[in-house]
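Take a look at the following structure, please.
For this depiction, one protein chain was excluded, whereas all remaining protein chains were kept in their positions.
Each chain carries a letter (A, B and C) given by its place in the written order, and its residues are counted from 1.
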Amino acid sequence: MITIGVIGCGYWGPNLIRNFAENERAQLRWICDTDERRLNAIGRRFPAARTAADYRQLLADPELAAVVIATPVATHYRFAKDAILAGKHVLIEKPFTTNSREARELVELAEGRGLTLMVDHTFVYTGAVRRIKEIVESGELGELLYFDSVRINLGLFQRDINVVWDLAPHDLSIMDYLVARDAVALTATGSCHVEAGIENIAYVMLRFADSFIAHFHFNWLSPVKIRRTLIAGSRKMIVYDDIEPTEKVRVYDKGVTANRIESDSDKEAAYQTLVSYRTGDVWVPKLDSTEALTHVSAEFLDAIANKRAPLTDGVAGLRVVRLLEAAQESIDQGGKLIEL
Amino acid sequence: MITIGVIGCGYWGPNLIRNFAENERAQLRWICDTDERRLNAIGRRFPAARTAADYRQLLADPELAAVVIATPVATHYRFAKDAILAGKHVLIEKPFTTNSREARELVELAEGRGLTLMVDHTFVYTGAVRRIKEIVESGELGELLYFDSVRINLGLFQRDINVVWDLAPHDLSIMDYLVARDAVALTATGSCHVEAGIENIAYVMLRFADSFIAHFHFNWLSPVKIRRTLIAGSRKMIVYDDIEPTEKVRVYDKGVTANRIESDSDKEAAYQTLVSYRTGDVWVPKLDSTEALTHVSAEFLDAIANKRAPLTDGVAGLRVVRLLEAAQESIDQGGKLIEL
Amino acid sequence: MITIGVIGCGYWGPNLIRNFAENERAQLRWICDTDERRLNAIGRRFPAARTAADYRQLLADPELAAVVIATPVATHYRFAKDAILAGKHVLIEKPFTTNSREARELVELAEGRGLTLMVDHTFVYTGAVRRIKEIVESGELGELLYFDSVRINLGLFQRDINVVWDLAPHDLSIMDYLVARDAVALTATGSCHVEAGIENIAYVMLRFADSFIAHFHFNWLSPVKIRRTLIAGSRKMIVYDDIEPTEKVRVYDKGVTANRIESDSDKEAAYQTLVSYRTGDVWVPKLDSTEALTHVSAEFLDAIANKRAPLTDGVAGLRVVRLLEAAQESIDQGGKLIEL
Partner (left out) sequence: MITIGVIGCGYWGPNLIRNFAENERAQLRWICDTDERRLNAIGRRFPAARTAADYRQLLADPELAAVVIATPVATHYRFAKDAILAGKHVLIEKPFTTNSREARELVELAEGRGLTLMVDHTFVYTGAVRRIKEIVESGELGELLYFDSVRINLGLFQRDINVVWDLAPHDLSIMDYLVARDAVALTATGSCHVEAGIENIAYVMLRFADSFIAHFHFNWLSPVKIRRTLIAGSRKMIVYDDIEPTEKVRVYDKGVTANRIESDSDKEAAYQTLVSYRTGDVWVPKLDSTEALTHVSAEFLDAIANKRAPLTDGVAGLRVVRLLEAAQESIDQGGKLIEL
């Protein structure tokens, strides 16, 4: 049994609390929030857990093995650092930190102490993304060509962070997991239509060492809700539509091939190219519908128990923060190319 | 009756021929193509027209008032220049020319001779785009915030031009017509997955003097066909989905407002912002379903008859070519920002 | 304050309990279920209410004004009759009773005692159906022509009732409310593919005194989920698609008119008919998104307070039961026409 303390009972915290409370490898030991009313309400639902207004009470408890941090991003670094220094394993909400320096320091601190540091990149644990990962790894897509993601809605405007820091952690972590390659450069553009200084629309483009590219559209001010990702391979292509209630993943047996053919009729231009198209069946695999957080909590507990790196460890969190930071830098400089 | 000669009987030419043949203000006098079999086939369908393999036969005919050029883009400049120098009015397929220098020269030549020079930006003449234009001009969208366009498909690969020169003339001319503003800077990125040197996917971003932005996704290698444009205003927003058989235009009574409110409780942070959302009815206006080319041919004939500039004149063609050229330049330089 | 006791804490009961608990005109006084574990669980969430395993405890409480019955349909008649005889107002789940004789008796008993008797035809209280009712009553649809409803899914098989008694109360009550006319005859056909004696697919057709007809498709064994109703008028038509997350109601300005024209050319066949089509805008009205049960509970409380008949009173419940009964009779007799 791994003892767990959850810091932050706002929007996402209660979901984490519920999932750890239901996992038989965990013992929910502490619930913490500075808002007393919120703390009491959630405390009543989990009477076996202790409540605290100050997270330092949790860190001082020698019986507590791990903390889960679900507070605003600005507090992540301090809470996580204190927790690691107190010898606790840490699961932290995304985005991991507000900059890559903080992220790097946390990764190094946890490594130095042999503690598990995991970032809750929830989408990575959905049935859809895990199924796509299997398909990508099977090689049936062929060579990956591009990743194109659109996540737009008439969304809740955040007051402390812009649309990139709000929405991009989802798609960047999905891409990081599925593609498993590092971008070499990034450009991003955004615009502020509602509040000065807070971008509500942004486009991010990642370049890689070869012709693979990744592009993202984030938007809080769209009349329609779209959450769709295209993952194109040289042999097959996937459309991942997260709005679809059940048929979220579609695998298209479609492709284009350029065949270079020696031409008899022209010795100088010895090669001609023939582009041939292929359109076959579409396949909609059934997905595991387990709640993603069930897998998140299980992964955290298993990583602690087996002293192994979790799937979305601090290093994965750092990679995503590095991209967020670069996107912000590019936006601030009017779309400048940022080398990564 | 304005006498018309059409040069080029490939994919698009026969549609132009048919529309001019059916317009009672026009007399289809010449049909021209270097491919004899194609020329004969189309000639049989329009027995009243003369046929020619060499376009110079048309230019030498003093009875011919106007030529329509529907040939590959590389030939546009030469054919149009010769036609203008021969005193003919000119309607030319998009993209207008392969670079802005040629476009500018043609505009000046035609102006100097008092001849009508028009570019066939067909989409501008569709019922959908003309209806959107009316809505934009009525002011009911409020201030325009952004324009986001996606035109992707598993498309026919062109051998002589890339996806930008193939698809972007559609969306850039639509935006040019609807927004009626000049961009100040552009970035574009593309990638070649099938043939070296011919981009099959590209993203183009336009910046304007204020916070308005326009973004475009062009793609020949998508598993799904999408042709959708978002035109967001501060009061209402439009989704233009060209795949929809009849309900192509949807007007959303949706918006977000930032209200700055003086806070009594806090003298230092004297102003707080309150973001309020508004969601109302959706309205799907009925559209004129007349074939766009019927309006194109009528506009060309009417501009000639009334010695006025057509809606999509050479200057509009030049603006679009300037953007295509800048997009290519940005792509070639790895996404560099191009000042316009 | 009207005191409320809810009998039955299964699937639907907790929703009713929550809505009455939140209504300031009501005081949730009793919760009743024979399953002790279920009763205790719900009791903890509403500590101000008393709990009982036997519904007769509620009826014996002189302070209790009204009971809400959310138990299996087979028990409705007995529980409701006992409650009315004990002087309680009654809100009862649909289907009201298992046959029209029971329904009629309950209506008469409640009338005789001046008690409110209401059936929870929930869909009647949704934002979508109330908006459609306004449109129908405004007259803008013209004369109503037909009502066509499809409610199919790979659904939960019920063990005690068939697909008609499970699903038809929804659509029959919606039709009863919107059309406000009585059918004169009914035919129905069904089939049992999974369990003998329990139809999992059924079609019901209602005839009215004129050319208006209503047709229903109910199905527990469909690969796709469809909940769509067409309500056609002579001037406009409505599509009500309950699967759509927000755009559930679409009003089509479409119609067909038969114009009888006197023909000059033929004196014998003096009249010719010219059918003319009309296709105009589509309009998607914004809907009230309040939970339907909030309106249900408010309607029940207001009807009691003002001693008026509720919108979906026992007579409405009786009308729906009469149709269910006739549908079953027709199915059992192989699609025989049942006069109503």
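Following the convention adopted for this analysis, contacts are C-beta pairs under 8 Å (C-beta built on N, C-alpha and C of every residue); 3 or more make two chains touch, one makes a residue touch a chain.
On a predicted model such as this, the values are computed, not experimentally measured, just so you know.
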Requested in this report: Write out, one label after another, the shown chains that touch the chain missing from the document.
Outcome: A, C
Query raised in the report: Touching the left-out chain: which of C:R38, C:K81 or C:R207?
Result: C:R207
Query raised in the report: From the list C:I2, C:I92 or C:M237, which touches the chain that is not on show?
Result: C:M237
Query - Option from C:A41, C:A60 or C:L154 whose C-beta touches the chain left out - result: C:L154
Query raised in the report: What is the set of subunit A residues that contact the non-displayed chain in the whole complex?
Result: 246-247, 253, 279-286
Query raised in the report: For subunit C, which residues touch the unseen chain?
Result: 145-146, 148, 154, 157, 159, 185, 187, 189, 191-195, 200-201, 203, 205, 207, 211-213, 215, 217, 219-224, 230, 232, 234, 237-239, 250, 252, 254, 256-258, 273, 275, 277, 279, 334-337
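As a working rule, only the chains that are shown with their structure count from here on.
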Query raised in the report: By label order, what chains touch subunit B and subunit C together?
Result: none
Report summary line: If chain centres are mean C-alpha positions, then the most distant from subunit A is chain C
Report summary line: Cα centre of subunit B to Cα centre of subunit C, whole Å, reads 52
Report summary line: When centres are defined as mean Cα positions, the distance from subunit A to subunit C in whole Å is 44
Report summary line: Between subunit A and subunit B, the Cα-mean centres are separated in Å by 38
Query raised in the report: Taking each residue of subunit A in turn, which ones touch at least two of the other chains?
Result: none
